[in-house]
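What follows is one structure encoded as structure tokens, with my remarks underneath.
The complex is shown incomplete by one protein chain, all other protein chains being positioned as in the whole.
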Amino acid sequence: MADLQRIEHASVHVEDLEEATEFYTDAMGLVEVARENGTVYLGTGLTENFELAVTEGGTGIEHFAVRADSADLVDEYEGELGARGVETERVDGDEPGQEAGVRFEMPSGVPMEIVTVADEDYPHGNISLPSRAGQAPSSIDHVQFFTPDIDADLGFLRDTIGMAVSDIAGPMDDLEVAFARCNTLHHDVALKQMPEGGPDHTSLHHVAWGFDDIGHLKLFLDTVSGRGMDFERGIGRHYAGNNLYAYIWEPGGNRFELCAEMAVVKTDEPDHAEDYLSATTAWGPDPPASFDEGSGLVQK
Amino acid sequence: MADLQRIEHASVHVEDLEEATEFYTDAMGLVEVARENGTVYLGTGLTENFELAVTEGGTGIEHFAVRADSADLVDEYEGELGARGVETERVDGDEPGQEAGVRFEMPSGVPMEIVTVADEDYPHGNISLPSRAGQAPSSIDHVQFFTPDIDADLGFLRDTIGMAVSDIAGPMDDLEVAFARCNTLHHDVALKQMPEGGPDHTSLHHVAWGFDDIGHLKLFLDTVSGRGMDFERGIGRHYAGNNLYAYIWEPGGNRFELCAEMAVVKTDEPDHAEDYLSATTAWGPDPPASFDEGSGLVQK
Amino acid sequence: MADLQRIEHASVHVEDLEEATEFYTDAMGLVEVARENGTVYLGTGLTENFELAVTEGGTGIEHFAVRADSADLVDEYEGELGARGVETERVDGDEPGQEAGVRFEMPSGVPMEIVTVADEDYPHGNISLPSRAGQAPSSIDHVQFFTPDIDADLGFLRDTIGMAVSDIAGPMDDLEVAFARCNTLHHDVALKQMPEGGPDHTSLHHVAWGFDDIGHLKLFLDTVSGRGMDFERGIGRHYAGNNLYAYIWEPGGNRFELCAEMAVVKTDEPDHAEDYLSATTAWGPDPPASFDEGSGLVQK
Partner (left out) sequence: MADLQRIEHASVHVEDLEEATEFYTDAMGLVEVARENGTVYLGTGLTENFELAVTEGGTGIEHFAVRADSADLVDEYEGELGARGVETERVDGDEPGQEAGVRFEMPSGVPMEIVTVADEDYPHGNISLPSRAGQAPSSIDHVQFFTPDIDADLGFLRDTIGMAVSDIAGPMDDLEVAFARCNTLHHDVALKQMPEGGPDHTSLHHVAWGFDDIGHLKLFLDTVSGRGMDFERGIGRHYAGNNLYAYIWEPGGNRFELCAEMAVVKTDEPDHAEDYLSATTAWGPDPPASFDEGSGLVQK
């Protein structure tokens, strides 16, 4: 299996839907694409697709999806996953703008989907939906989880799903972090070993948004400051992925990463850094203590 | 007289008020501060002040204003202008957020005001009015006119108003362009000799907006593209003022300059460039033929 | 055949080697990687590889190369090309940092190579060779030719080499421009039909350099201004590829494009624009008349 395109969307829970949605639209400049059965679907406004689904009740990740380039490929994944004993569910058309889709769980319990979407064009900076504001991110970029078993999740993404591994860090028998990609952007899914003393379960570390450049990212921070977010870390540069980053806690109760200049990577062999700090710090300083906290996994 | 602060606002006419206002707010991200007697007052949303007043009927400049730092200074200007035989009119509180004000005409007939405003704080990037969008400019920057008598207008700004001259270009007895400033930003008012064969009257060349940087300016262009504007020139760099520029014709029928990195200038002696091209071109290429057109002066 | 990575380098001729090299290093900030047999090899300094080879004598393109991810793949290409009647030559180790390599001609006569290189890591912004200056581009981005037979060249790249086509423009039976890619960056090779009245032979239109963002591109223009280059067009945005552009003529006698924000494209079906102007203009204005000129093809 292969030919996956990119991360397509993430579905998260928030503590207060209206407060969170006001932040996503009025402050972040995202576009409300649809609202169905208590879930608000938000897009960046550079395509017709949604990239964040938001539902009230708790915090954390509910599922995420990566894009396939054809419905045939979704069928192939359904067959292959079944053959390997992974339970699957069809989700064709279950979400706005989505056509074919298959859903299953990663070993750590995070629900993942492989889907096709109606709008397949690449984004053009000068064409946007009317309600998009200039500070809005250009795309969803990736998701990162704390996992109780990084090897199990990484093996699943690599061997069962066919994703490539871009960078890993930490001892080979006790990895601290791993970055897996669908295609050529450095990572669509990042896995982080839960730190010593942390809770022994899967938890969302962050949903990441991509920006055109550091100036775009700065305009975003200026616009969302004082609108209910907490700025946690950055602006800095990661070594693995070479991307610029900032981290905020949004009013809904989840961490967002804001990133720019993510590396385009084409080799098969992952780079291997000594530890998490050297993998994630190109300029310094070290991450704050709060960086060991996640926002959870939504249990249905 | 001196101690003027900066250009405060420009008042222009447009062909279709609703179409133009939709562009200024939805596309440009400006904030509608007030709407009175057929005039819409728009601000950048980083202060409470308006920076563009728009009225339907024709195109071109109706008046512009520079800021004084006290009502006493406005009184002094009223007295001094009267003593020099310049007809003045009090405009205290005539426009939203404006307190004291005096109005008079430049030799070329452009109405100019010296005013005080309610919100005197300097803008903070991270504090904005809610309806401001990230692509909105950070401030009005300057105005430029075609004038039939550049020496008369420049002499008035320098000798009667007390503005400083930053740069001039062309033969000393036949200047092509001149840049005058209130304080330290390179120009608040630029004067351009009407080119050979052009109409023999005063006309607005452009109203200029300031942006944080070239990335901000790019986001603006992406957002307003396809929304009824015509892109005329740029992105380039001027030599005089050292500013980055782009020029568009907005749907209301006037030219807007978008600029960033305007020089802070503190010397008294103007630089003198050989001609208009060398003064205004740091990178190249030359301006298009359409650059010799203006949008007029509103005659009451 | 497939699994090509990216454009790796371009080899051009210049009128005066020392004058051109001084511009490439002192003004552009490139790093001289090697100098052998009258050819200077220059890199961006973010990897150990060279990206531009420069030789004195005339102007225009001498050859270009794309990267393969293994020597086995180079062997496969050699076999497959031979089987299709395309004459090939091994160029293993013929250029600095190059390992395996095979060389052949496109239908229009442009020599092309498929090579492997010693330094395969992706670039990290915070690690560079000492003599790299901050304004230096981040990578070579693509090459564009005028070709007398766009269909023949495009067919060769797509059917024989296995590259994907991202965008095309003009009537299907008389294409004006076509963009072909190795992997996911929008184009590595662009083909342009020679305009009416132009010379009836292949000619280099430009070698393109990639920059981190528009602010990086601006710093480059500031640094190279007044150092012997002519600024021809931009800064603007293309529609096809969605990239920001500027075009200069460098002192060696060739056109360079400077680009940023090149789209990452993953679909198989090319977009089709009505004509060259709509494909290449997102903001406007139209290209200058000089844009129909090329700098030639070096005939051995």
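The first chain written gets the first letter, and so on, giving A, B and C; residue counts start at 1 in each chain.
FYI, a contact is a pair of C-beta atoms (placed from the backbone, for glycine too) under 8 Å apart; a residue touches a chain by one contact, two chains touch by 3 or more.
Being a predicted model, the structure only gives us computed values, none of them experimental.
Asks: Of the residues C:R103, C:H216 or C:H238, which one touches the chain left out of the display?
Replies: C:H216
Asks: For a quick check of understanding: of B:D69, B:D94 or B:E274, which residue touches the chain that isn't displayed?
Replies: Among B:D69, B:D94 or B:E274, only B:D69 touches the chain that is not shown.
Asks: Please give every residue of subunit A in contact with the chain that is not shown.
Replies: Against the missing chain, subunit A presents residues 213-215, 218, 221-222, 225, 230-237, 244, 282-285, 288.
Asks: List every residue of subunit C that touches the chain not included in the displayed model.
Replies: Here the touching residues of subunit C are 26, 29, 125-128, 130, 132-136, 212-216, 218-223, 225-226.
Asks: What subunit B residues would touch the chain not displayed?
Replies: Touching the missing chain: residues 5-6, 69, 120-126, 183-186, 212-215, 237, 239, 242, 260-261, 263-268, 271, 282-283.
Assume only the chains that are shown with their structure count from here on.
Asks: Copies subunit A and subunit C touch; is their interface built from the same residue numbers (over half shared) or different ones?
Replies: Here the answer is same, because the shared fraction of interface numbers exceeds one half.
Asks: By mean C-alpha position, what chain is farthest away from subunit A?
Replies: Farthest from subunit A by mean C-alpha position: B.
Asks: Would you indicate which pair of chains has the most C-beta pairs in contact?
Replies: The chain pair with the largest number of C-beta contacts is A-C.
Asks: So, what's the distance in Å between the C-alpha centres of subunit C and subunit B?
Replies: Centre separation, subunit B to subunit C: 42 Å.
Asks: Between subunit A and subunit C, what is the separation of their C-alpha centroids in Å?
Replies: Distance between chain centres, rounded to whole Å: 33 Å.
Asks: So which stretches of subunit A touch two or more other chains?
Replies: Residue numbers touching two or more other chains: 125-126, 212-215.
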